[in-house]
Structures are given as C-alpha cells and as structure tokens.
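Have a look at this one.
Yeah, one chain of the complex is gone here, protein chain that is, but the others are all in their spots.
Residue numbering begins at 1 within each chain, and the chains themselves are lettered A and B in the order written.
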Amino acid sequence: MNGDLLDTDWLRRLLWLPEQASTFAVSVDRLHYFVIITTMVMSGLTGALAFYFFFRYRRLSENQTTPAVHPTVGFEVAAVSVPLVVFLAWFVIGFGDYAKLANPPPDAMDVYVMGKQWMWKFAYPDGPNSVGVLHVPANRPVRLLLTSRDVIHSFYIPAFRLKQDVLPNRYTETWFQATKPGRYQVLCAEYCGTQHSKMWATVVVLAPEAFDAWLKEQQRGLVARADILADPDMVSIQGNLVEQGKRVAMEQGCLRCHSINSAVNDTERHIGPTWVDLYQRPTKLTTGDTIVADEAYLTESMMEPNNKIVAGYQPLMPSYQGKMSGPDTAAVVEYIKSLRSDSAELQPVKGPVYEQLRQ
Amino acid sequence: MEATSARVMTAEGYLAPPPTPHHYEGNPAAHKHAVRFGMWLFLATEILLFAGLFVGYAVFRTDFPEAFDQAARHLSLFLGTTNTLLLLTSSLTVALAHHNAEHGKNRNAFWLLLVSIAMGGGFLCIKAIEYTEKFREGALPGRFFAFSEITAPGGPMFYVVYFFATGLHALHVIVGMSLLTWVAIRCWHKEFSPTHYAPVENAGLYWHLVDLVWIFLYPLLYLV
Partner (left out) sequence: MSSSASSAAAGGPAVFPEHHYLNNGTTVRSWLLTLDHKRIALLYLSVVMVSFLLGGIFAMVIRLELLTPGPTIIEALTYNRMFTLHGVVMIFLFMIPAIPAVFGNFFLPIMIGAKDVAFPRWNLVSFYLYFAGAVLALWGMLNGGTDTGWTFYTPYSTTTAQGVLPVLLGVFVIGFSSILTGLNFIVTIHTLRAPGITWFKLPLFIWALYGTAIIQVLATPVIGLVAMLVAAESAFGFGFFDPARGGDPVLFQHLFWFYSHPAVYIMVLPAMGVISETISAYSRKNIFGYSMIAASSLGIAFVGFFAWGHHLFTSGQSAFDAGAFAVISMLVGVFTAIKVFNWVGTLYKGAIAFTAPYAYICGFLFFLVFGGMTGIALATVSLDIHWQDTYFVVAHFHFIMVGAVIMGFLAGLHYWFPKMFGRTYHEGWALVSAALIVLGFNATFIPQFLLGNAGMPRRYYEYPERFQALNVASTAGSSLLAIGFIIIAIYLGFALKYGPVAGPNPWGSRGYEWMTPSPPPTENFDVTPTFAHPPHDYTEDAVGDPDFAHARTT
C-alpha cells in the first residue's frame, strides 16, 4: 500500500527478518516495525530520563532533604491510559491478522501435513505424497491440516511468518498464500527430542502454471520431480526398494486406481482396493473365499490380475506380465508392504471436523 | 509440641494454656488470629490442588460423555452414599468436639474425636471394598483398563479421574485422621481450654475440608 512511499526493506534487514514470502508476512512485519519502534523509543526514553534526572538532580550533600512530590490524578490517569491505548492498538491490528489466519478462504487448496520424530510428511488429497518437500503454488491460498504421529511438533516457516503446533490424534489447521516462487525452510519449533533441531523440510513454491504442470506430472506418474527437488537427507531417489517401488507404481499408473493415501481413502472410493494396510490383510474374494494378502498374492495380482478379484470390485485391471521387470515387481510389493496406516488419520480423531473446502 | 508436663492444672480441670510465642508477646489475640488465618490459607491451597482435577474431570467428561455415563452407573451408589453419610456425620462430631474443647470439656471432645476417627476409618474400609471390586473387574486407568462392560470410548479416562480424585482424597482422609488422633491425645491430657483450643479448631477445619471435597466428588462421580 505505502510500499512506494516508505520502503521498509532496510528495516526488515536491520531486524534480521527473513524475506517476506507470504501475504501474512507482509502484514505481520508492518505491525512488527510499529511494535518494535515503540518498544525501543519507550525503553530508550526511560533510560534517557533516568540518566537526565541523575545529572539534573545529583546529590549535593550527605543528608540532603528533598520535597515530597506526589503525582496528580491527571498524571496517573495518563500513566494508565497511554500504555493501554498503545497496547490495545497493537492488539487490534494483531488480532485482525490472527483472525484472518484462523479463517482459511473457502477456495484454499488442502494439504495434509504429518509430523513424526523427526520428519515432515505431506500428502495431497488427490495426488502424490512426499517426505520432506512440500510443493505449493504461488498466489493461491493453501490450507494445511496438520497432525502428529507421536509427540507435539510445531510446523514453522519463518519466511511465511507462519507457525502451527502439530498435535497427536488431533487436527489443527492453518493457511497461507505464498507470494514468491522459491525454496523456503520448514523448521520444527516445539521441542520433540534428540533430533528436534534437525526436523527440517522444504517448501517449494512454484508459479501457478508450473505447479499445475507439476501436479499433472505427478498424477500421470512420471518421475517424481518431488524426489529430484528433495533434500537429499530426507529422500533418496533410489535409495531403497520402497522408494523404487513407489516410483514404479507412479510410472506404471497403479496409483490412478489404487489409493496410497490413508488421509483420503475413507472419503474417496477408488477403482481398485486401497494399498494402505493391504499387506497381510485377510481379504474376501468374489468367490467367497478369504485369503491373506501376502507377497505371493500381490505378485500374482499384478501378473494375473483377474484370477482372484476382491469382493466389491470389478475385474478391470490389465495384466502387467512382461511390462514390469522382476526387480520392479518386487519393489512394488515392498512399497505396498510399507504402506501402513501409521498416520493418525485412521485413528479416532478428536477436535473439529473440517468441512470440505473445495467442490 | 510444648512440654506439657511442665504446665499446671488449673482449678477448672484443664492445663494452663502455653505462653504466647515470644514474637507475639503482649498480643495473644494476634497470635490466635495468625494460627487460624494460616490454616484458612492452607485450605485455600488444598482447594486449588483439587481444582486442577475437577478441570480434568470437566474436560474428559466433555470428551467422553457416554463412557462417563456408563462408568458412573457401574459405581455402587449404595457404598458411595453410605460413605457420604459417614463423612458428613463425622464432620458433625468433629464440630461438636471443637465446641467441647473450647469449653474445656476435654474428655467429651476426646470421645467425639474418637468417633470421628472411627467414621473416617469406616470411610476408608468402604473405599477399599470399592477399589477391590474395581481391581477385580479390571475397571482401571490407562493401560490397565480391561473392563468389557464399558463399550463407549474413553472408559479408561473415567477411571484415571476416579482413582486420582478418590485416591488423593483418601490420602487427605488419612492425614486428617492422623491430625484428629494427635489432637485427641492432647484432649486426653486435658490441654485445651477457652483460651487455647486452636489445634482442635485447625484439625477440625482440615477435616471439614476433606468432607467438602467429598461433597463435590460424590455427585460428580456417582450421581451425574
């Protein structure tokens, strides 16, 4: 608004504030400058006044007497009302911003965030999930629904001036609108154990078109750019079989029909059975038999998918015989085995029920 | 506390009151006030101690209304009510003991205190019966919970609150009984007189607090 009239960027640098990468950051910083300048002026004035009085009223003799001075009513009224007015001014501005933060706009895009000792996992309702890297579009509101698998964490993006505690067995929410494409650090701000100071992640803000392209790519199952951009500490691209299986599953398009996201498998019915908790699950077939979904059954279902159909599903799946190499098949099985409903979404959830924001 | 043997028996049949402590010299009324006031402040801290538990009760009751409802119906209303009557009556006898001590009737006060202690003991016995029953059923807090009759989620939370609140209360009953025993012994030695009865009064106040806490616990756990 008054950005042209008064360039405050030098002030931001002086105060060591990180860059402003969200709409919230801009308005919070404005209040920050107001508050910190008032604080410095007031404490400086107090100190200067004490200093001035010392020079003005130095002690002249050992047993000097002084007049009794008492404040007038006017002085005391001022002593109460001036700070009260200043503080309430801060409050009114600050509470306005806070209220905005407490009410995500209805068109916000949802992302699920799960904290666990000591990493951050992100999941999109209808798309990929990732560890340690969160992709969001610039200039669009994003709502985060956060929960923890173990102790309390706190999801903190300094560049967005955004922080929200992450509680086990309960969802909290917050939202932001990023303004600049770039990479920003996520830190855990609530002490959570030995590796607390290493519980970091990255937010990758993409231009809206780039984000749409990225999301499509993810959904088409091409090589996950998430993994390329990922912090190498967090995700290794082919580091283990599970990661390889995940990549293969995306490339082969498995995830178009099978959900891997425990956060949404209750609300969205997929074409095929969910992979979450599939391994070792007693499964009822259309024939009435019940089998346990072990490695053999999983492999068979990829090669001869219509031999044993799970009750309630149609025999629609194409065979992957010859389309997938042995190691890739094994990797996908490992990947399915890794999908446990360990995330708290499947446990009884306490707290507010979130209305669906997007239609 | 003071050496009782050194004190003289007055004509009225009780020991002469101990001298006012040196820092209250010349102002016994202030000392009396101090002792009573100190006790009231201490009782205030006790109320805040239990207040935290009541907050916990309110939170978990809101979270799990059904489990709390089911669990409350599994408590024995008969035993709970008997205990309430026992404690209320013992408060009456303690108040009477206070009255008697204040008038120098130490023997009467002694017997009344003894009756109160016995009723406190009865309260604890009944509590023990209830606890045994809970242990047998597996109606226990946290990971020890194994009570199949409570089907709604949150059953263990009721028993956390139940055992913590009644356990802490039982601890206070034991402390209160010890205090009553201590003043009863001093009654036996005829120590109290119209000018010196603060220990009976304070022990009595403590006992009334124990009673008061139960008056809140009883409806919250058994009736609501």
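As a working rule, contacts are C-beta pairs under 8 Å (C-beta built on N, C-alpha and C of every residue); 3 or more make two chains touch, one makes a residue touch a chain.
Keep in mind the model is a prediction, meaning the values are calculated, not measured.
Among the residues A:Gln164, A:Gln218 or A:Ser301, only A:Gln164 touches the chain that is left out of the figure. Considering the whole complex, the residue from A:Pro67, A:Pro282 or A:Gly322 that touches the absent chain is A:Pro67.
Shown as candidates are B:Tyr14, B:Phe60 or B:Tyr218; the residue that touches the absent chain is B:Phe60. Residues of subunit A in contact with the chain left out of this view: 15-18, 24, 27-28, 31-32, 35-36, 38-40, 42-43, 46-47, 49-51, 53-54, 57-71, 75-76, 79-80, 82-84, 87-88, 90-91, 93-99, 101-102, 150-152, 154, 156, 158-159, 161-165, 167-170, 172, 185, 187-198, 350-351. Residues 21-25, 30-31, 33-34, 37-38, 41-42, 44-46, 48-49, 51-53, 55-56, 59-60, 63-64, 141-144, 153-154, 156-157, 160, 163-164 are the ones on subunit B that touch the missing chain.
The rule we apply is simple: only the chains that are shown with their structure count from here on.
Subunit A and subunit B have centres, each the mean of its CA atoms, that are 51 Å apart.
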